[in-house]
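Below, a portion of the complex is reproduced, with chain positions unchanged.
Each chain gets a letter, A, B, C and D, in the order it is written, and its residues are counted from 1.
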Amino acid sequence: MSTHSSRLAARIMVAPSVVLLFIWMAVPLAMTLYYSFRLYRLLSPDRTGWVGFNNYLWFFNSPEFWLALWNTLALVGGVLVVTVVLGILIALLIDQPVKGQGLLRILVIAPFFVMPPVAASIWENLFMHPQNGLFAALARGFGAQPILFLENHPMLSVIGIVSWEWLPFATLILLTSLQSLSSEQLEAAEMDGASAFNRLRHIILPHMTRAITVVILIQTIFLLGIFGEIFTTTQGGPGSASTTLPYMIFKQAIAAKDIGRAAAGGIIAVILANIVAYFLMRGIGRHLDA
Amino acid sequence: MGKITLKHVNKSFGDVAVIPDINLSIEDGEFVVFVGPSGCGKSTLLRLIAGLEDVTSGQIDIDGTDATYLPPAKRGLAMVFQSYALYPHMTVRKNIAFPLKMAGLPEDEQEKKVQNAARILNLTNYLDRRPGQLSGGQRQRVAIGRAIVREPAAFLFDEPLSNLDAALRVTMRQEITELHQSLKTTMIYVTHDQVEAMTMADKIVVLNAGNIEQVGSPLELYHRPANLFVAGFIGSPKMNLIAGAAAQAQGATTIGVRPEHLDITDSGPWRGVVGLTEHLGSDTFLKVTLDSGEALTVRAGGEVALRHGDRIALAPQAGKIHRFDADGKAMA
Amino acid sequence: MARAVSPRRRMFTTIAAWSVALIIFFPVLWMILTSFKTEASAVASPPELFSADWTVENYVEVWSRSDYPRFFWNSVVISLGSTLLGLAIAIPAAWAMAFVPGRRTKDLLMWMLSTKMMPAVAVMIPLYLLFLRLGLIDTRIGLVLALMLMNLPIIVWMLYTYFKEIPGEILEAARMDGASLPKEILYVLTPIALPGIASTLLLNVILAWNEAFWTIVLTTTKAAPLSAFIASFSAPQGLFYAKLSAASTLAIAPILILGWFSQKQLVRGLTFGAVK
Amino acid sequence: ETTITVATVNNGDMIRMQGLMDDFNAKHPDITVEWVTLEENVLRQNVTTDIATGGGQYDVLTIGTYEVPIWGKQGWLTSLNDLPAEYDVDDLLPAIRGGLTVDGNLYAAPFYGESSMVMYRTDLMEAAGLTMPEAPTWADIEKAAAAMTNKDAGIYGVCLRGKAGWGENMAFLTAMSNSFGARWFDENWNPQFDQPEWKATLDFYLNLMNNYGPPGASNNGFNENLTLFNQGKCGMWIDATVAASFVTGKDSTVADKVGFALAPDNGLGKRGNWLWAWSLAIPSSSDAPDAAKTFINWATSKGYLELVASKEGWANVPPGTRTSLYENPEYQKVPFAKMTLDSINAADPTNPTVKPVPYVGVQFVAIPEFQGLGTTVGEIFSAALAGQKTADEALAEAQTAVADEMKAAGYIQ
């Protein structure tokens, strides 16, 4: 398959993407790196200058930094587990021939259609609110005290909301991958005496590994940058209980208007993301080309 | 263990009745070969028996019980797919071991059986490769390996040897025959290879457009084809069919003589000119155009001196003439 | 190919699938229901599943309050434009990586994804300044470019997975049949990968449609899409959930229609019968 | 023919203005107005970015009393001193005007102004046998809260902001602390969270909320409390004066049972109410300052108030900006008009606290760093409300955090 000419063609074919993405990455990255060593506060333009590593140090010295790191990883990990596991199950389910399959699929991907701030707002106010929320009403209906989701379980709540938002993404990619599984392979496995579970375990899941890998990697990158949902629901709190690294950066950039610190936070986030990506690639990356 | 009965089985894809109505009984331990032109429904029939396809109507019994709606896994059959259907993400070893693993065999026994199958199939060096890294014939062998490691109620083979070279094919043919003899398991085998059909079958089923034309032992079909279709289909090169005066002389609408039953003698009644000659080494096939316009194929020895354009006379061997009536049915 | 499943199992899967779908869909349904309630009954406690007084007043207000069609049109141009442009650039790249993999392919893929690692807020000012200098602020072309570049890695990744599942021999056959590379991609690869392309298109249009940070930062009036429309309905003073729901429902309605068309392309087994 | 782009917040008064543009267009056919209507946080983010980078996207900005002094000082805003005489600058409420003026330059024209006050349930007070004074003390509030609380019935004596944010819980708590004699900084910019006044403030707040507040209050902001109050779940609610029209409006289940009182005090001479005005300003980067000025003149004029009154009634006139409005007998008939005026007058942004301070602002400190500081401290206090920290821990943390930032910003050594 790979011949000299096709390799040449391949290089030409990837070039536009690579060049565009390189510019898209390099220029802002360079600017961010530059700002990260500068004193740059939007509202105090008269005070500028080089500050060395101060902006970075501010993060490392911040009492919430390590918690934020942990929360970031918890958010990513939690959402990944929920979306991948449920995504596989749902993809399998809606791949079955059932009545109204088209509509059914639309319903399942619908959460993805809702803009994240709206989704967070709906969950916060119409579902998780301790007085007006549907969950509270349900709890009271069962004679229980409403759970104070955002106050007592802020991270879990955020994970829940984000999982709901991203479940359709995982489901759709996994479903599409399922479509390309040749039915003869499944038939062969059936002839080989594999039960439904074993077909899942030995044929379907291995077939989906590449798709699962992609879901994990893409979602990780997205989830590592999430802050909007946190801002809408918990404001990173109570205290710092649900503060993540991007939310810390958000606070510096949007509230404190300290671009230098936000830039330093951005660089730290990029490093964190690279570390996570490195381990992910080591762990699951080999499924990419198999 | 492996008696299979098809009762009024019909299968349609949409409007097209691929199999209009088949009745067939396969005895336990029998080796049955399905032959028929490409697209006549052989694979479909196998898939119906395997349970991979639903019958449109009719009933399939396995071992005397109605299995029409039994799922494939419950029928206890093993199958080699015409398209191989290997598991692309598993190595050859794992592919072959898969049915054993499903049956819950211990690892070491799995390995033993895999090694054994690999040896028979000349796959020992390829056990750690994935299907994508194999040649066509190697893939086919893996597919066979996956079927033969088990002990199913019956084997279903869909053209299992079509991509193998002659030598390996002979070996595999013998292996399968031996497997059959030692296991005494029912085998249903689809092939296009005349030699395989003739040598392996206890019973050959000739299919045409989803209908059974004739069922019988190999030599029965060779010597007493029930109709023109079977006469033309069994035997290679195919039987020469002659209509017209020569046939009427025999009181038939059509007569048939196999290429190997025509002798080249100067005294022969049929005269003509040699056209194309095909030299196989062991034999030579001559195309002879008779003066009456009919074209016949004649099998001659490996070293005949005849050339394009030579005039020769042919004589059918005594008692080797097949006679068919206007409907194409064989006459007694 | 179809083997009939027993009616009982079919019923079971139907019920299970629909239950799951409805649970997942419920918040959206709730949002849609809320959009037809009065503000008071939207926050009624205990919640009212079916409001006593249905109203379309929220829609009337949302519609009259801002120029929905303009936001809508901007969203269409920006999300479809960025996704289609992205596909046009990504399909060749994904082809190359899937069918002519080299030692560096995986690294390249990973690098592409890594261009998304910088948190948006951290590069807000740098990018804003960049767009300002280039005169791209509040232009559709600027947003199309930005969102295309933002989603390009995702598009490449998704296409890469789908392409990987297509037997390379089919493309080789096209090559032997004299197809040039563009034709090979256009006539053979694209139709075969249609389910994957459809889902890529769908997901990326949604991602672009829902992008609510950059679209707001980089626009003011002329190019503002529905995310800006939504942002004018959330969290003002006074009750707003019903109106927000109405605005959101208006924002997702068009994309639901796109979803409907795309999902029809997700048909099983396009490669069936291609190779042994 | 000029086009101006107006960035506005999405509250009711601003939306109403967009509906009344026919009048402006008729008077100024040569000016086309494009609107950018955004939610408060998003608006602030966009507008700040634009002005700080000299983006020049907007010609008119809607900004608050927090931004005006800071931005004015930076020279980012065009002075409005040259508004025509009929605009009658002197008619603007002095407290409001003071907050929008830097070094004698008026940098923004107030569109509407608000303060905060106590809203309470008359029926519950009556049932408890209490009456609410016109100008209650914090002790009165505590007593009333205790009396009205009935958790089994889902009624909580008092609902206060708990959601973290410089414009959420910190707006309330800063204003409240003023009445306790606390301040953010002393004259030398030293943070004062280690002082007893702050301790008293926070203790009182936490105590009140823990005993008589709704569960999950650490997530309640203006909207959440409004909902609760409208549903009859709060005995009292201390919040923006603008809420008065909502709690007596059609979406409220308690519309006819609401009373109003001035924000509480502790007898120290300052009440716990704030002062805020959404105002229109022109960035110096605007390329159509004259058209912008024309627009602002129209939108904040007396004529506009009359226009609204004629189209939508006096109750819908944007409140809190002009003395003449409150002298208008028609307007005086509007309920809580007087209460709003009294509340506004009770706040003095240039002299907000009992002890002297180096800053302007009632519920905020008008320095660029305050948003960041307020956010940080807001989180700490919100955590205290959620029970994650004690008041002492929270104050100590706040003190350190603010001191660090002030050092970093160069205010103190």
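Please note the rule applied: contacts are C-beta pairs under 8 Å (C-beta built on N, C-alpha and C of every residue); 3 or more make two chains touch, one makes a residue touch a chain.
Not measured: the values here are computed from a predicted model.
Participant: Where each type of chain is drawn only once, what counts apply to the full structure file?
Facilitator: Chain copy numbers for the entire complex: A x1, B x2, C x1, D x1.
Everything that follows uses one rule, which is that only the chains that are shown with their structure count from here on.
Participant: For subunit C, which other chain has the most distant CA centre?
Facilitator: B
Participant: Can you give the whole-Å distance between the Cα centres of subunit A and subunit C?
Facilitator: So the centroids are 15 Å from each other.
Participant: If you average the CA atoms of subunit A and of subunit D, how many Å lie between those two points?
Facilitator: About 36 Å separates the centre of subunit A from that of subunit D.
Participant: Could you work out how far the Cα centre of subunit C sits from that of subunit D, in whole Å?
Facilitator: Their C-alpha centroids are separated by 39 Å.
Participant: Which residues does subunit C have that touch at least 2 chains other than itself?
Facilitator: Those would be 1-2, 43-45, 124-125, 129, 231, 234-235.
Participant: Residue numbers in subunit B touching 2 or more other chains?
Facilitator: Expected reply: 52, 83.
Participant: Sort out for me which residues of subunit C touch subunit A in the complex.
Facilitator: Within the complex, subunit C touches subunit A at residues 1-2, 5, 10, 13-14, 16-18, 20-22, 24-25, 27-28, 30-31, 34, 42-47, 89-90, 92-93, 95-97, 99-102, 105-106, 108-110, 112-127, 129-130, 149, 152-154, 156-158, 160-162, 164-166, 168, 172, 181, 195-196, 199, 202-203, 206, 209-210, 212-213, 226-227, 230-231, 234-235, 241, 244-245, 248, 251-252, 255-256, 259-260, 263-264, 266-272.
Participant: Okay, in this complex, where on subunit A does subunit D touch?
Facilitator: Touching subunit D: residues 41-47, 54, 58, 63, 124-125, 129-132, 146, 148, 150-152, 231, 233-241, 243, 251-252, 254-258 of subunit A.
Participant: Please output the residues of subunit D touching subunit C within their complex, sorted ascending.
Facilitator: Touching subunit C from subunit D are residues 5, 7, 9-12, 15, 18, 34-42, 45-46, 49, 53, 55, 57-58, 222-223, 226-227, 230-231, 233, 240, 242-243, 246, 250-253.
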